[in-house]
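Contents: one structure, followed by commentary.
Note that this complex is displayed minus one protein chain, with the remaining chains in position.
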């Protein structure tokens, strides 16, 4: 069994688990660029103690390299748990993250998201270095 | 020895390691609120393979509870490492994070940041629920 | 408010949240040494979807340095959640971790543990380099 067998993909407009990456299509080498990632952009995912998005990881695969780099990991830790019981707590974290990155190669951003009951989901977006 | 002995604090305008929290002073209960955290707001921290901010964690301590909640953890994973050697890689992650949270109690955000050679640093900011 | 105000300590024989560190008192410089950490050594902590130990972090503070190093972080991710509902899932992670480290200075291990409803707890243990 491969990790590929564990990771699901779909159209994020129809499937609430798919991570969406928002970043420019073209960036200048070495310039700070904001990359936003989220789950549930079109259809909100539940956020309860029992069912929630736990994390999103963001990778970068340069076109000219066979190895991918991890850019960032975002953990969403609070989902209404409390000593009074599930969903009575004072804080919920939504599945939204932001990275600020400097790139010097064209390539692809790949996001991986984890729902605590529906497993792993992925999305991707290309990015080019402007001449 | 206590964790408190490991965590340093200072004025973030003078000390580049201190995490800064940007959030509204008042929020409505249950409303989505954006909390931005970063290190190096006034004086940039180095971002090299050998020296960088590795992560920031964001906690929330409600006024009416003795226990704190972890809201989010942000890992900054890429710092120019590559098979060609240190600081020759195609991607750098800057120490900037964003959480979207829903709160139902007044309290304090506490951010903890980790520099891989200068250890742990903290900052905090209060937040109130609007009546 | 300081992180110190969020972190609780107690005798681990009487308080089930306190992380316990098991490591040799003396080690040879550069030799691989196993450090075990756990929560609930004497009194088991609950492990349910609603209440569980989420993570333990292990730090090292060398005697001759003012900065602490993070050695490892252990995330305990599965707590019986499932599409059938809370505590019906097929896997639970217990709050037990192990690091293999090489040290070249005497100092103190500090462990920090997080319960999703009872917040942050700490424990520590000294270690010396053998001449």
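Every chain is named by a letter (A, B and C) in the order it is written, and numbering of its residues begins at 1.
In this section, a contact is a pair of C-beta atoms (placed from the backbone, for glycine too) under 8 Å apart; a residue touches a chain by one contact, two chains touch by 3 or more.
If you're wondering where the values come from, they're calculated on a predicted model, not measured in any experiment.
Of the candidate positions C:12, C:74 or C:121, contact with the hidden chain is made by C:74. Where chain A meets the chain that is not shown, the touching residues are 1-7, 9, 54, 59, 61, 66-70, 108, 110, 112, 114-120, 122, 124. What chain B contributes to its contact with the hidden chain is residues 49-51, 54, 77, 81-83, 85-86, 89, 116-118. Mapped onto chain C, the footprint of the missing chain covers residues 32, 47, 60, 62, 65, 67, 69-78, 82-83, 89-94, 96-105, 107.
Keep this in mind: only the chains that are shown with their structure count from here on.
Along chain B, residues 67, 69-70 each make contact with two or more other chains.
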